[in-house]
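What you see is part of a larger complex, with each chain still in position.
Chain IDs A and B follow the sequence of writing; residue 1 opens each chain.
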Amino acid sequence: MSILDLAVQNLASPMVLFFALGVAAALIRSDLAVPEAAAKLLALYLMLAIGFKGGAEVSKSGLDSAMALTIGAGILLSFLIPLAGYFFIRMSTRLGAIDAAAVAAHYGSISIVTFVAATEVVKGLGLAYEGYLIAVAAVMETPAIVAALLLARRAQPKGQAGESMGALLREVATNGSIVILVGAFFIGWITGERGMSMISPFIVDPFRGILCLFLLDMGLVAGRGLRQGARELSPPLIAFGIYFPLVSASLAAALAVPLGLSVGGAALFITLAASASYIAVPAAMRLALPEANPAIYLTLSLGVTFPFNLSLGIPLYAAVAQRIAG
Amino acid sequence: MEMHSKKRIEILLEAPAQKRLTDLLDRLDVTGYTVMPVLGGKGHHGVWSREGLPSAAGTMVSVSVIAAEERLDQVLEPVFDLVRRHIGIVTISDVMVIRGERF
């Protein structure tokens, strides 16, 4: 399939269209809303399902050294991408050091929903992928936060740091989304095919439909953020939200070949690098860098980069993966 | 009915910092606190709404502490120190309680 066909097909998928519906509803100020408790339940479901499926895959394929290497590469990327991001932001925008570090942290970490959307595209192309990429996703959540803190500390007056990094990392590592992702991954691994046959009518069959509902909600939140937070975003910052994922994607693409990932796996690995967090990292930044303006990083990550990846980014990353891997 | 005069401290705080606040209150040895949900609001940091958010970032909670007047400053100073770094406001009001010895 040509990259254009892929992009068109992706844009016309129910997932992307429900996201667009949510954005549109927010922009016309509709009172359409997903209750907070429902949004949390849907997020929990998606993480449980994707974690379990990854673990069940690994139980089928068995472990190999590629898994350890890819995990290592993921950690490295998650740590390096914020440094690169910080550099680009400081060069091209007027953001101060603290805000720049906070934004950069989001891009080093990952968006699990972007990952999930990419798995759908990959499966739509008839490709398989390495189940352990779920584990890679999980380990990529945290290092970016450390990198951002190191960046921010250089800029902060001494002694004001307040929280110790240890305490913060403990909080981040026991973050609910990581615990359910990793926990479900291990449960899928342990129970394997037997477990999968027991719960697949819950975690496999309705998965895409539930994803649509969640993306509708994400669209509503993103659209509301855009309506309210757009004035916080300067044009260079918006540009960053679109070109920087391509920078991260290039770094990941360069690693995907030596790691020996399959085509599907490479597409997902690139997507992880290119995606920006909007669940775990914003909460961590409120604790670690409370002086940073949340309207900036939330709006940029959820209102600009997420829709870009969902609509154009993922097909692009898949096309790149088809060229370089396999 | 005999009633005793106390102070009620209400702390409206961004949700990610809630655990820090309650840990602090534990250390300050207040007799208790109560956490209530907040749906949304508006202030210098802009408009907030809880709807649709799958994470704590971007939401707020309200934490109330009833304390004796003579303990007020002891509680307020460290609490305000924490709140100052975060998005949040602190209000204090007068209340009467019946079992005065409990607060």
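We adopt the following convention: contacts are C-beta pairs under 8 Å (C-beta built on N, C-alpha and C of every residue); 3 or more make two chains touch, one makes a residue touch a chain.
Values in this document were obtained by computation on a predicted structure and should not be read as measured data.
Trainee: The viewer shows one copy per protein chain type. What formula describes the complete set of copies?
Mentor: A x3, B x3
One rule holds in what follows: only the chains that are shown with their structure count from here on.
Trainee: Nearest whole angstrom, what separates the Cα centre of subunit A from the Cα centre of subunit B?
Mentor: That pair's centroid distance is 33 Å.
Trainee: Applying the document's contact rule, which stretches of subunit B touch subunit A when the two form their complex?
Mentor: 14, 16-17, 19-20, 45-47, 49-59, 85-87
Trainee: Can you check the complex and tell me which residues of subunit A touch subunit B?
Mentor: Listed in rising order, the residues are 33-36, 39-40, 42-43, 162, 171, 177, 217, 220-221, 224, 228-229, 278-280, 282-287, 290-291, 293-295, 298.
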